[in-house]
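Structure in structure tokens, see below.
Heads up, one of the protein chains got dropped from this complex, but the rest are sitting where they should.
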Amino acid sequence: MALELSGVTKRFPGVIANNDVSLSVAPGEVVALLGENGAGKTTLMNILYGLYTPDEGTIKIDGEEIDLDSSADAIAAGIGMVHQHFMLVPVFTVTENVVLGQEPTGFGGVIDRDEARETVVEISERYNLQVDPDALIENISVGVQQRVEIIKVLDREARFVIFDEPTAVLTPQEVEEFFGIVEGLKNDGKGIIFITHKLGEALEVANRIVVMRGGKVVAEVTPDEVTRQDLADLMVGRSVDLTVAKGDAEPKSTVLVVRDLVVLDDRKVKAVDGVTFEVRAGEIVGIAGVQGNGQTELIEGITGLRPPLSGSVLIREEDVTDATPRELHRLGVSHIPEDRQESGLVLDFTVAENMILDSYYDRPYSRGLVMDWGVIHDTARGLVEQYDVRTPGIQVPVSNLSGGNQQKVIVAREFARDVALVIAAQPTRGIDVGSIEYIHTQIVAKRDAGAAVLVVSSELDEVRALADRILVLHHGKIVAEFAPDADVTDIGLAMLGSHE
Amino acid sequence: MTATKVPEKVQEPAVVRTGADERRARIIGVILMVLAAVVLGVFAFGVPSGASSTFNLSLPTDAIQDISVTFNSRLFSGVAAVIIFALGVERLRRRNLQRTNTALAVGLSLFVLAFLAWAAADSSFSMVGMLRSTVISSIVITLGALCGLTCERAGVINIGIEGQLLTSAFVAVVLSSAFGTWAGVGGALVVGALLGALLAWLAIRFRVDQIIAGVVINILALGLTSFLASRVLSEAQDLNAPARVPGFRIPILADIPVIGPMFFDHTFFVYVTFLLVFGLHFALFRTRWGLRARSVGEHPKAADTLGIDVLRVRYRNVIIGGVIAGFGGAFLALAQISRFEENMTGGIGFIGLAAMIFGRWMPFGALAAGLVFGFSGALAQKVAILGTGIPSEFMLMLPYVATVIVVAGLVGGARPPAADGQPYIKQ
Partner (left out) sequence: MSEPGTTEPQDPGPPAKPPWLARATGVGESTLRALVLPTLAFITALIIGALIIAVSDVDNLRILFAEPGTALGNMVEEVARSYRALFNGAVGSINAISETLFATTPLLLAGLGIALGFRAGLFNIGAQGQMLIAGIAAAYVGIYVSAPAIVHIPLTILAGLAGGMIWGGLAGVLKARTGAHEVITTIMGNFIALFLVQWLLTTEAIQDPGRNNPVSAALSGSAVLPRLFGSEYRVTIGFLIAIAGVFVLHWLLFRSSFGFELRAVGSNPQAGSYAGMNVAIVVTLVMALAGGLAGIAGANQVMGLPPFKASPALAGSVGFDAITVALLGRSNPVGVMWAALLFGALSAGGRVMQGAAQVPIDLVVVLQALIVIFVAAPGLIRAIWRVKGEPEEATQLTTGWGS
């Protein structure tokens, strides 16, 4: 009853995403698929779920070859997938999301709501996945949303379940609960593939670990054979420094003061509910917390992108609560946005144009209406070299660059000036390990040069590695402060809202 | 293995009143007070103190005759002014968002009634006649809105409704003149569907921007129908003489005063439209078809991963929308105007889009919005007849100004389907 991929190859223009990959999962087995961003894991799983067709290779279940041309085929074959970004319709209820695509219907296609609800309740009780069947997805927490995704998969009688980065959005406690769910599925005879880039989790929960790099499988091991360092080296292909070299902080004067800040989200709900903290020059303050607890709105409130409802923001004692992004820019604030493609870059613009995206209006790049393209291009060339941005040239659209290099363009743009305050939101989301190392080094260097740094990240490891002080954000409030060497469990509890 | 915690029953999060809401309430409050002043100054004191207005509430053809309301114009307007003013004051003090919309609706209704009382001072006018033509004027708008929301619920913006209405009107007229009403209607439905298919094809297969595709279809439709009208209809006049569509009184219901002639004495087009509103609502929110269509409009990727054919659903919805628009064109040409004239739609397709937005992309909302816009059109016609000294051009502007006010004032609260307008790129 095993699921086998043999010799799977998938090419995209300019890159071989999967190169002769073979993988198998037996029922009741948990296989962790490990690799850094861009290693080809997601492509492989998309093939398994029918979203891509392999150029070469076969997929077999129980020794029989199957053709997966669509998700429907995969579902029919007993393969279920819980995606990294949930595939849930926010304005539908839990029940509607679970039955979508195979709704129980009566005459004329009318949906039998009672039967649908029954199904959800039954599965949720059998596998201990408590959910409120009538809740709207947009009103429930991320952890509960994940349970809905699992119920979806189980409702389709999946024999094999693929999890794509399932713990990225969970608190440490929720991660434990999740592992419990995985145990339950395993004991029920399901075969599980678990994509992750988190070494510790792979070691904890998997029966076998498959490491991918550059589109190939480079190792297949069991947890008792390897250490975290071994895995990291295998993932990257060289010795990786798992820690950030960081001297002690020498904080000086206070730069940023946030006092009793209240910010509403798009639905007019309080996303930030009375937040107070300070950041001093020469220190890195990290805000930890699961995505969706107000981080986005907090950053937007501080950086002038969303008017706060009440409270105040001061930069070097100047009240900037209602300042515009441009005024903040002039005051020496730099902002690395959490979504580089949506906010940080104009993808149609060239690398050079993106390099001056928030400075174009001022000398030396322009005087009044007239822009000086010569100076702009010179500056861009210099920055590309200085920050090691891999690009064919400065006149190519920035959309051609990889995620890591796009982020480097933003970092170059933000760090190349004299800044008093750095605000970095999810600075290394979705980029390769090499770029991550580079950006972390740059952030620490800015701190040492005297800037005040605020890092907001849902990756607890990143916050612990970078921050000199850790604040935990939960439901829009700062609930705790920790030193960077504090116990992970304690921080995790705070992230969940349980604290003393 | 740790048991997962049982979450409490999920509550809707508390919505906070913002500064923007308060400002809006204040602005509306001031507007209401100004309206009250106009009602008092112009409508109340602009008529002689003894003048009385009569609103006729029955038609000569009604079962129950001679129902009318006569009242002192000045008194009526005076009372209306007081109420409107009170509403305005309350808005300035209370500032509750929900009530603001209601207050505005009530205030405007009273304003219109006072206006009519003023216009009909010392004479009478057929209120029921105006209400009846409201319904008739609203049909094309409602159908346009229904077409629009059928497409947009699946994530496709249809700006080409105007062109669909115009082209199907042309086809309906020609076929009806040659072969009778049913041929005309049938042809209109087919043409509407074909233009919908063209829009869908351009937008889905070739990923042309949906708004551009719609605009170009409108231009094409205008050029083609004008060309054919000049070339063919002016020569063959007999092709511009569609068969008469008989009206049908629904027994008993049509005898109810006011409501009867308003809703239950029309051509079959009107009844089908009402049924369509119910049917579409039911289909969208209670059937499998509707759930899948809406999922495609909200989160096509999610639908795709569950085995739903996103592109096919979009084609299907846009074509169904086209059929609805075709029906609207047939009504316009065969029952409402009864001939084809160049550019006879005159922007009504766009008013339909505004009605769709006003109606929050819901079928019943489309009906209500259609009636509101239809009323503004009927009001314009009626006032021109009543001869109030207001230049007719300003009354003709009314539906279009109303549209602008609607999209400017009320869009903020509504949320269109999340994936509206975005082409779905299948990997």
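Order as written gives the chain letters A and B; numbering starts at 1 within each chain.
Note that contacts are C-beta pairs under 8 Å (C-beta built on N, C-alpha and C of every residue); 3 or more make two chains touch, one makes a residue touch a chain.
Computed from a predicted model, the values in this text were never measured in an experiment.
Looking at A:17, A:79 or A:140, the residue that reaches the missing chain in the full complex is A:17.
From the set A:2, A:121 or A:347, the residue in touch with the chain omitted from the display is A:347, counting the whole complex. Among A:96, A:358 or A:468, only A:358 touches the chain that is left out of the view. Annotation: of B:37, B:51 or B:222, B:222 touches the absent chain (contact as defined above). Within chain B, the residues in touch with the undisplayed chain are 157, 159, 202, 205-213, 215-217, 219-220, 222-224, 226-228, 230-232, 235-236, 346-347, 350, 353-354, 357, 391, 393-394, 396-397, 400-401, 403-404, 407-409, 411-412, 416, 420-423, 425, 427. Looking at chain A, the residues touching the absent chain are 11-15, 17, 37-39, 43, 52, 213-215, 303, 305, 324-326, 329, 335, 337, 341-349, 353, 357-358, 360-361, 366, 368-371, 373, 390, 399-400, 402-405, 430, 432.
The criterion applied here is as follows: only the chains that are shown with their structure count from here on.
Separating the CA-averaged centres of chain A and chain B is a span of 44 Å.
For chain B in complex with chain A, the touching residues are 1-7, 9-19, 286-289, 291-292, 294-295, 298-299, 301-308, 415, 418, 427. Every residue of chain A that touches chain B in the complex is listed here, in rising order: 46, 49, 51-52, 70-72, 75, 81, 83, 87-92, 96-97, 100-103, 105, 108-111, 128-132, 135-136, 139-141, 144, 147, 152, 176-177, 180-181, 183-184, 264, 267-270, 309.
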